[in-house]
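Remarks on the structure that follows.
Let's look at chain A:
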Amino acid sequence: MTNTNENSKTHSARSQEPGSSRLIFSMAIAGFISGIIIISIYILTFDTIKENKARELREAVFKVLPNVSTMQKLHFSEDDSGADNKKLMVVKADGMDDEMMFAGYDQQGKFIGYAIQGKGPGFQDTIHVLFGYLSSRKNITGMEILDSRETPGLGDKIFKDMDFVGEFINLPMVKNIKAVKKGKKSKDNEIDAITGATISSKAVVRIINKAFNKWSPRLPQQGNEPVLAKTVVTKESGER
Partner candidate 1 sequence: MKNKDPRLLLQSAPLLRQELTTPAAMKDVWIALLPASCAALWFFGLSALLILSVSIAGAVLTEWVFTDKEKRRFALSDTSAGLTGLLLGLTLPPGLPLWMAFLGGAVSIGLGKVIWGGLGTNIFNPALLGRAFLLGTFPIAMTTWGAAGGPGEFFQIHSSNLALPFMQGQYDALSAATPLGLMKFEHQSTALGALFMGNTAGSIGETSSLLLLLGGIFLLLRRSIDWRIPAAIFLTAALFSLIMFISNGDVYPSPLFTLFSGGLLLGTFFMATDPVTSPLTPKGCWIFGIGIGFLVVLIRLYGGLPEGMLYAILLMNAATPLIDRYTQPRIFGRKG
Partner candidate 2 sequence: MSNFFSLGRLFSLGNSFSHGVHPRHHKEQTENLPIQRVPFVSRYIMPLGQHIGVPAEPIVKVGDVVQRGELIARPKGFISTALHSPVTGKISDIGMHRYVDGSFKMAIEIAADPYATQQFIKIQTNSTNVRDMDIAEFIDAVQMSGIVGMGGAAFPSHVKYAIPDEQQITDLLVNGAECEPYLTNDHRLMVERPEAVLRGSEILRRQLGADRVAIGVEKNKPESITQLKKYLTTDMAIDIVPLEVKYPQGAEKMLIKSIYNKELPAGKLPRDIGIAVNNVGTIVALADYFDHGMPLIERIVTLAGPGVHEPANLIVPIGTPIRDVLDFAGGLKEQTREVISGGPMMGTPIADLDAPILKGTSGILAFTENETSRPREYPCIRCARCLEACPYFLNPSRLALLGKARLFTEMQDKYHVMDCVECGACTYACPSNIPIVQHIRTAKDNLRNRKAESH
């Protein structure tokens, strides 16, 4: 990179100094061609990518909420000027942000539970967690790690160790859950931490507690759950 100037000198000595219109022209041509290529590949891959992403999310939601066959995304907004003064509204937009969660429904379209996401610091880096919650029974129905950079072989047991993941199935969530050392579990709301990954285990539990405490006051009364909108995501297909 350092000898750029030198090279350009020798080059320009050989060829004629091009006019600035030619510079702009060639840049424009390049930009144009590159634009075409980029947009073509974007269009070519758009559907697949979108579907991949949707599938990934869907699978996660269906995993943490059993017996669910359709889901929809809900968005919470502080200002309740929206339709029906509802703070929690069904959205269809792509992408996710911190103020979104999911509602899951069975084949008949009956509401089953929520899938809530949370994130927080783990041993190495931020851990993203998704967990299912049955408001009727005040139960956590499952937990899935969406993203983490925990140590392979140690911290990654939070999603590889099925015993640990299994502890979040049908876990009563009345007050905060708690991680204790492996084998020390004595109460319903306690989780056996993974040996050698106590910190990651505790982080998962803390993230769930935090997300739960954020969302539980936002949830509507029982029986008032958002109804299934017309376009929804089902188990079989992507969009319908």
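The definition used in the following text is that a contact is a pair of C-beta atoms (placed from the backbone, for glycine too) under 8 Å apart; a residue touches a chain by one contact, two chains touch by 3 or more; residues count from 1.
Regarding selection, all candidates are chains of the complex that A comes from, given by their letters.
Worth saying up front: this structure is predicted, and the values here are computed from it rather than measured.
K.L.:
Would you mind pointing out which option among 1 or 2 touches chain A in this complex?
P.N.:
1
K.L.:
Quick check: in the complex, which residue numbers of chain A touch candidate 1?
P.N.:
Those in contact with candidate 1 are residues 123, 151, 153-154, 181, 195-196, 198-199.
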